[in-house]
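Only a single protein chain was left out; the remaining protein chains are all shown in position.
Showing chain A:
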Amino acid sequence: MLSRTLLRMGRQRPAAMLPSFARSYASSSNKKDDTTHFGYRTVNTEDKEKLVRGVFSLVASNYDVMNDAMSFGVHRLWKHHFINRLDAGMRPGALKPLDFLDVAGGTGDIAFGLLDHASKNFGDVSSTMTVADINPDMLAEGKVRYEASKWNDGSNRVTFLEQNGETMDAIPDASKDVYTIAFGIRNFTNIQAGLNTAYRVLRPGGVFACLEFSHVDNPVVDYAYQAYSFGLLPLMGQLIANDRDSYQYLVESIRRFPKQDDFSSMIKKAGFYVPEPGYENLTFGVASIHIGVKL
């Protein structure tokens, strides 16, 4: 969901909000206990949530265009692939419907995609979907889309919830079957806390699935990819959306996100069982799918 991330590029620019923080290439994200990274900048932990919220507060249709322009439409294929790979849904004759939770899924594209897949492939019309997002503006956008969609059929299967992904106060323990997060976990202040919470809210047998930007293995491809993302993306952001800094944050936060194996270890650390081979790379590793099973 490049779209999701990009859609959230904010009215308030991070650079403008951070006059006193010089860019830092610190290798550790937490030099002191109370700081974290925001792209390549080091900021106070309590500020990051606000900053991310700020970055993602405006939704505009030209970001959809931007999105397609920047990823050449590939983000749609990734999303589609992600949903197919999960192949989630209540099978005919199964005992109970599934409870889905899509985190950082404000606009609902993954959520609706999952419901669509379940109903088309398994005739599942009873599983429930909770869309959680920290940003009320994004949720409002999701609701608008929901009301216009076929899922608004009076069954109230889809609910929208404003929640911090790291705590999920409103979601009880062991209450969900499938936890999905697409292009969202990168923006968590404490990623491990988010994973621990995912473990908490899932039932035994539940699946954690994450689609996120990742790292390209092939050095030649990586060179081209880095040149493109650092050289062209902020420029395109400036030209198309008139917002260079948010796109600078986007590429920096991608670069800062843990590598595939490291992220896989974090999922294991949260308590999940990770099936072999741990992750699947998409488009040379520009994005990857991670899976964890709560046993």
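As a working rule, contacts are C-beta pairs under 8 Å (C-beta built on N, C-alpha and C of every residue); 3 or more make two chains touch, one makes a residue touch a chain; residues count from 1.
Convention: contacts and distances are computed from a predicted model.
Name the absent chain by its UniProt protein name; which of "Exoribonuclease phosphorolytic domain-containing protein", "DnaJ domain-containing protein", "Ubiquinone biosynthesis protein" or "Protein ABIL2" is it?
"Ubiquinone biosynthesis protein"
May I ask which residue of A:103, A:131 or A:289 touches the chain that does not appear here?
Checking each option in A:103, A:131 or A:289, the one touching the absent chain turns out to be A:289.
Per the definition of touch given earlier, which of A:116, A:222 or A:280 contacts the omitted chain?
Touching the chain that is not displayed is residue A:280.
Just the residue numbers, please: which parts of chain A touch the chain that's not shown?
85-96, 98, 177-178, 203, 205-207, 209, 273, 275-280, 289, 291, 293, 295
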